[in-house]
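Okay, handing you the structure first.
Removed: one protein chain of the complex. Kept in place: all other protein chains.
Here the chain labels run A, B and C in written order, and each chain numbers its own residues starting at 1.
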Amino acid sequence: MVDLSFKIKDLYFKNPVLTASGTFGYGPEFDDFVDVSELGGVIVKGTTLEHREGNPYPRMAETPSGMLNAVGLQNKGIDYFIKHIYSEIKSYKTNMIVNVSGSAVKDYVEVAEKLNHLDAIPAIELNISCPNVKEGGMAFGTSCESAQSVISAVRKVYKKVMIVKLSPNVTDIASIAKTAEDEGADAVSLINTLLGMAIDAEKRRPILSTVTGGLSGPAVKPVALRMVWQVSKAVKIPIIGLGGIMNATDAIEFFLAGASAIQIGTANFIDPEISIKVIKGIEEYMLRHNFKTIDEMVGKLEC
Amino acid sequence: MVDLSFKIKDLYFKNPVLTASGTFGYGPEFDDFVDVSELGGVIVKGTTLEHREGNPYPRMAETPSGMLNAVGLQNKGIDYFIKHIYSEIKSYKTNMIVNVSGSAVKDYVEVAEKLNHLDAIPAIELNISCPNVKEGGMAFGTSCESAQSVISAVRKVYKKVMIVKLSPNVTDIASIAKTAEDEGADAVSLINTLLGMAIDAEKRRPILSTVTGGLSGPAVKPVALRMVWQVSKAVKIPIIGLGGIMNATDAIEFFLAGASAIQIGTANFIDPEISIKVIKGIEEYMLRHNFKTIDEMVGKLEC
Amino acid sequence: MKKSVQYFTINAVERLDAEHILIEAVSPVPLQGILPGQFVNIDVEKSKTTFLRRPISIHDVDEAKNSMKIFVKAVGDGTRAIYEMQKGEKLNTMFPLGNSFSYSNSQKPLLVGGGFGLAPLYYLAKKIAQNGIRPTVIVGARNSKNIFLTEKFQDIADVHVATNDGSLGEKGMVTEHSLFTNLENFDKIFVCGPEPMMKAVGKIAVSKNVECEVSLENTMACGIGSCLCCVADTKDGHVCVCTEGPVFNIKDLKW
Partner (left out) sequence: MKKSVQYFTINAVERLDAEHILIEAVSPVPLQGILPGQFVNIDVEKSKTTFLRRPISIHDVDEAKNSMKIFVKAVGDGTRAIYEMQKGEKLNTMFPLGNSFSYSNSQKPLLVGGGFGLAPLYYLAKKIAQNGIRPTVIVGARNSKNIFLTEKFQDIADVHVATNDGSLGEKGMVTEHSLFTNLENFDKIFVCGPEPMMKAVGKIAVSKNVECEVSLENTMACGIGSCLCCVADTKDGHVCVCTEGPVFNIKDLKW
């Protein structure tokens, strides 16, 4: 038999398949399709200090093998999350991880502090890479200095597992990953969306209300794989790979490139059962290739 | 009637559709399919000082709505070009532009000097953005300082129209475009390929002999459009937009985002007649939308 | 009804013109409990350029045959590929999605449809008819060539037509139809069509104080409330059209 589990610090994941923030709601949205408790983890929607309405409609544009979104972190804020959503989702038997976003360092810190107290939230994912908000967001993830400021501040107050989610919109993602590691991140996840744009030629207008948005889906997979590979040469902490994973083969590619776990995002929209199918597919691949643990497979690319 | 012409400095292009370097050979490869002289311009294969064999096979990987290449600037060198290829292509009645690549500043300079003397080559495209060579190439295009060094050196010796081709693998493409403008570029073209990677999960090996390669095709269009839009806010020189253009509608999107002309790359592989079809499609669109000149359309995005 | 993804088998296609098609497809699972106004989300497997699923209204359900009908207009690559599907082919379908028209409290319902907006109204009319009420339907279009399905409605509803050029029914926009002069004769209006048309109907409904529900067609990615792409601006802020809608009472919308 194969062992699909992996760990970040001492946090145990029964398998390496997580769902990506902003693409899986809080979990219940998928109850009809999958047993959420079977997942390695769920990263819930980006959560901010205050309630946010997000950007105006339209927020989505389909692109070749992908999509742009400009949701802009619509969420009801951390207090609402704690009061109303937490109780609904804490019974899932998997790692429920909150994606923390903000527009100022102190916002990140405050949200992280509050999450520290929730027993059923064993980890946070710091989103320093959202391209869809005016202040903060991606800006934090595009230079080592600004990344450092958020990460170190949150690290001081957050005691559990801290994952830092990196932006691909940079010249050198490896150096930003290194900064995250140096500042105490327990893992990095990459990639968030690539900044893109879509235009309606007939209407002569941008399709998104915000003009630009974040590109996700299989179109970005080659870039994501390359970045995971580059980051794996630069850091020792575990890497969670994502970007365009549509099936188990795609997931395996990320493991071989150096990821210890993966997230499934946009693919959930096309096949809401995909996350569970990917777990099964990884298991089959490991049997076929004689890998007994995920660890044996990580970075095993013969170059 | 509509006027499809545009100019870079005083170089006249009968229409704004060029073919992208590395995707159209030197022109004759497409003689069976299109009348090359009908194009606005042809940017021939990346040309270096010395003969280059390029990278080992495999050099290509298909990806979702795109492809990775790692050709690595295979070409017979500038002297061979002048002796054998120039005479074959100089009779095309369109702007034949040479894409100049190198691994050191002095190589770029030397190639540009030689091209200065060829009457039928009215312009060069400086490739400071090729991700597929070990030294030079993309490295020049990913920081303002190194971009500056090549561009200013070539500008000193090259008297005709100099286009600088930018790399998308950067945090801030607008600032590099600005550098190009400041150093005397007559136009910028963008984007070159995004650095990506593909893996064969069954063989557990990278598909490309060079591990990473350059991503092109419709997958990158949203990123290319966004960058053209950003650069159009930053510079006054004309922008030649490219990246994933598959049809006339895609081309129009680039004009609206701020490009004065476009190039067609990967699409030539799927439909070798596409360049001519795009010219016709642009004309139809302009008639329908009451644009009389290309200029009227450039940047006309209602945000 | 629990949502799921199923392969339906197409068992009849009726191409109404070069753009409009009526497809009947059989479900491998029972279709009890589908509500009028709900939609399906179709993965168009044979269209290279169609990445996301395409939301399509449920036009009719035959619980006995376990089949559903959809009425599709080819407007782009995705719907074009659906238009070209043949009997026997499989339709990758996620369903049932969305809420429902609230028709049970209406004694004198008026259904207003334009374009493929007519799609959800047939099943609504049928459900209303099953309650022993004969609804009134107005179908609007540019000209007679763009009027479809009226004969199918005739068994269960009183059907009226408005065309911009007067080539069929009354001449003018749907809101200029004579039925609108005595709108108070109806206690609820159900509208589906292009947004400007729905807004125009909504405005009259408000002015005449008649309840009005519209079915929105916001672009969607997931169809199940997880991506927050499809939001409508309501008095409660941004809400998902795919779960809180597609049917909204106009008094809840910031129109």
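The definition used in the following text is that contacts are C-beta pairs under 8 Å (C-beta built on N, C-alpha and C of every residue); 3 or more make two chains touch, one makes a residue touch a chain.
Here the structure is a predicted model, which is why all the values come from computation and not from measurement.
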Answer key for B:63, B:127 or B:192 versus the chain not shown reads B:63
Check each of B:35, B:53, B:79 or B:284 against the chain that is not shown and name the one that touches it. B:53
By the contact criterion defined above, which parts of chain C meet the unshown chain? Give residue numbers in ascending order. 45-48, 50
Tell me, which residues in chain B touch the chain that this view leaves out? 22-25, 29-30, 32-33, 45, 53-54, 56-60, 62-67, 69, 71, 74, 217, 266, 268-273
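Operating definition for what follows: only the chains that are shown with their structure count from here on.
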Topology of the chain contact graph, where touching chains are joined (line, ring, star, complete, other): line
With centres defined as the mean C-alpha position, give me the chain A-chain B separation in Å. 34
Counting in whole Å, what is the centre-to-centre distance of chain B and chain C, each centre being its mean C-alpha position? 47
Send over the residues of chain B in touch with two or more other chains. none
